[in-house]
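A protein chain is absent from this complex, but the other protein chains hold their places.
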Amino acid sequence: MSNDHILVVDQLMMRFGGIIAVGGLSFTAKHGEITALIGPNGAGKTTVFNCITGFYRPSGGELRLTHPGGATFQLEKLNDFRICKIAKVARTFQNIRLFPGMTALENLMVAQHNALMRASGMTFLGLFGVPSWRAAEQRAIDRAKFWLDRVGLIARADDAAGNLPYGDQRRLEIARAMCTEPALLCLDEPAAGLNARESAGLNELLLSIRAEHGTSVLLIEHDMSVVMEISDHVIVLDHGTKIADGTPRAVRDDPKVIAAYLGVEDDEVAAVERELGQ
Amino acid sequence: MDYLAQQLINGLVLGSIYGLIAIGYTMVYGIVGMINFAHGDIFMIGGFIALITFLVLVSFGLTMVPVILLVVLLVSMAVTALYGWTVERIAYRPLRQSFRLAPMLSAIGMSFVLMNFAQISQGARVKPVPPIVTGGYTLHEGADGFVVQISNVQILVVITTVLLLALFTWMVSRTRLGRDMRACEQDQTMAALLGVDVDRTISMTFVIGAALASVAGMMYLLYYGLVDFFMGFLAGIKAFTAAVLGGIGSLPGAMLGGLLIGLIETLWSAYFSVEYKDVAAFSILIIVLIFMPTGLLGRPEVEKV
Partner (left out) sequence: MVSPVPAAVASAANATGVAKAGIAFILKKSLISALVALVLFSLMIGVRTDVGTAGQLVYWTRFGELAAIVGAVFVGSILVELLRGWFGPREGVQLPQGVQRGLSWAGRLIGPAALVFALLLPVIFYDQRYILDLAILVLTYIMLGWGLNVVVGLAGLLDLGYVAFYAVGAYSYALLATNFGLSFWICLPLAGILAAFWGILLGFPVLRLRGDYLAIVTLAFGEIIRLVLLNWQDLTGGPNGISGIPRPTLFGIPLSSGEDGLAALLGIEFSPTHRIVFLFYLILALALITNWVTIRLRRLPIGRAWEAMREDEVACRALGINITTTKLTAFATGAMFGGFAGAFFATRQGFISPESFTFHESALVLAIVVLGGMGSQLGVAIAAVTLIGGFELFRGLDQYRMLVFGMAMVLLMIWRPRGLVGHRAPTVFLEHNRAIAADMVKEGRG
C-alpha cells in the first residue's frame, strides 16, 4: 500500500459470540479525502467504527493508520484512549455523546485534555498557576473559541451542552472532535436528525475541514444528499462485507448496492432498473 | 474429612439465611435499580416480630411446636411485609423518578429509623430465646470420635428455604404478578403503557422481599437463639454482598451468592480465624468482582457506543 492512504483496513473481522458482524473487510481511505461508509441498517458500519476507534478489539485483521508525516500505527493493538491520544483519531457518536452538564466551551476544553495536562505539569504547576500554564490555558480557550465560531455556536459558548438544540449538539460534537487535532475524523451519522438547511450547513463545514485543515474524514451516513455531495470515495457494506467501492457516482449505479438497499435478489434488480427506466 | 462435612452443613444453613435476605436486595435492585439499605433492618424487624409472637403464643399456653412455628411464620411474614410496604411508600416512592443517590440516602436514613425504632421499642439488650426446635441426627461417627451432626433446626432452615425458593420461582415465572415484575424490570414506562400497574408491582416486590427477609429473621432466631436491634446491619451487608457476588438482579445468583458467603464464612472460621471471617467474605467479593465485574451469574453489561 502506498503512503497516500491514511487508513488501510485489511481483512478486518469482528465476531460477537457466534455472530459475525464484520467478516474480512478490506478498504482504504486516502489522505485529505472524505471517505463515506454506507450500507443498510445492521450492515456493520458502526462496528467498523468501533474497531477503528478502539471501542472494540477486532477478532482479526489489521487496521493501519499513517499520519501525513509518515508515522504509522497499528490501531488494532492500541486500546481506547490511546487511539485518540497517540494515533490522533477522533470520533463522534451516532446518538450524540456530549457532556450535557458542562458548557459548550468546557466540552471543547475537555477535548484538549492531553495537551493541557502536559502544559499544567501534570496538575502540579497548574495548581499554583504558573505563567506557562496560564498561557497554555488561554491558547486552549482561543482554539475552543475558533471552533465554536466555525460551527456557529460562539454565542452559546456558556450554555450547557445538554440545553442546545439537536442540530447544534451535532455540530458541537464535531467541533469537540476537531479540538483533539485529529489526523482522521470519524463521524457516525452526522446528518441524522438534521433538517435540509442544517444538513447543507454540515456539508459546508465538512468540506471546509477537509480543505483548510487537511483532516481526512471517515463518515457513516444514511443521508444520500450528504454522501453524494461531499464524499470523494464511497464504500458500501452489507452483512459485514464490502459489496462496492468507488466514486459516489459509480456506487450509486451499482446494481448490488441497489439490491442491498432495496433488499431484493440480484435478478430482481434488473427488473427494478427497467421499471425505473435506467 | 468429617470436620469438613460438618462445616459444610453449617455453612449451608448460614448461607440459606443469607440467600433469603439477598433475594430481597436483588429483587428490589432488579426492578427499581436501588440498594435498599433498610432491608437488613427489615430482616431484624422480622426476627423481633417472630420473637414477640412466639413469646405471646407460649404465654397463652400453646405447646405444639409445629403449630407455634406455623403461626409465628405467618404472623411474622405478614407484619414484616407491611413494614416493607410502608418503607417503600414513605421513603422510596416519592423519589422513584429521581436521581440515583437520593433514594439510596433515603434508604440509609430509613435504616437508621428502623434500627433506632427497634432499640427504643424493645430495648438495647440482646434477647435470648430458649431452643424451640431441638434434637437432631448423627450422620457419621468418625474413628477419632468426631461426630457429624445435623440438627433439626438446620434441617428446618434448609427445607424452609428450599420450599420458599420453589414457591418464589414459580411465582416469578408463572403468575401474573411475576410477569408484571419481569416487565417492570425491563422497562417501566413500556410496562405502564401496556397496562401493568407499576406502583402496585413495585409495592409487591418490597412486600415479597420483606416477607422472605422475615422468614430469614425467624430462621436466624431459631438457629442462633437471639435477636438484637443491631443484627440487621451486618447481616444486611453480608446479604447484599451475597447478592452482588451472585450478580445483582439475578435470583438464582442471590441464592448462590448467599450459599457462597455462608460457606466462606464458616470454612474460614473453622480453618483460619474467626476474627477475620468477614474480612475473608469481603475480600472474596472484591476478588470475584475484579475478574467478573457483574458477579457470578449477572448479565455482562454490554456497553452501547
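As written, the chains take the letters A and B, and residue 1 is the first residue of each chain.
Criterion: a residue touches a chain if its C-beta (ideal position, glycine included) is under 8 Å from a C-beta of that chain, and two chains touch if they have at least 3 such contacts.
Being a predicted model, the structure only gives us computed values, none of them experimental.
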What chains on display are touched by the one that is not shown?
-> A, B
Option touching the unshown chain, where A:15, A:85 or A:139 are the choices | A:85
If the hidden chain were put back, which of A:10, A:33, A:106 or A:198 would touch it?
-> A:106
By the document's definition of touch, the residue of B:12, B:51 or B:202 touching the omitted chain is B:51
Where the unshown chain meets subunit B, residue by residue | 29, 35, 45, 48-49, 51-53, 55-56, 59, 75, 79, 82-83, 86, 90-91, 94-95, 98-106, 108-123, 125, 127-130, 233, 237, 240-241, 244, 248, 273, 275-276, 278-279, 282-283, 285-287, 289-290, 293-295, 301, 303, 305
Tell me where the left-out chain touches subunit A, residue by residue.
-> 53-55, 80-85, 90-91, 93, 97-103, 105-106, 109-114, 116-117, 120, 123, 126-127, 129, 141, 145, 154, 157-160, 162-163, 176-177, 180
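Going forward, only the chains that are shown with their structure count from here on.
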For the pair subunit A and subunit B, the C-alpha centroid-to-centroid distance in angstrom is 50
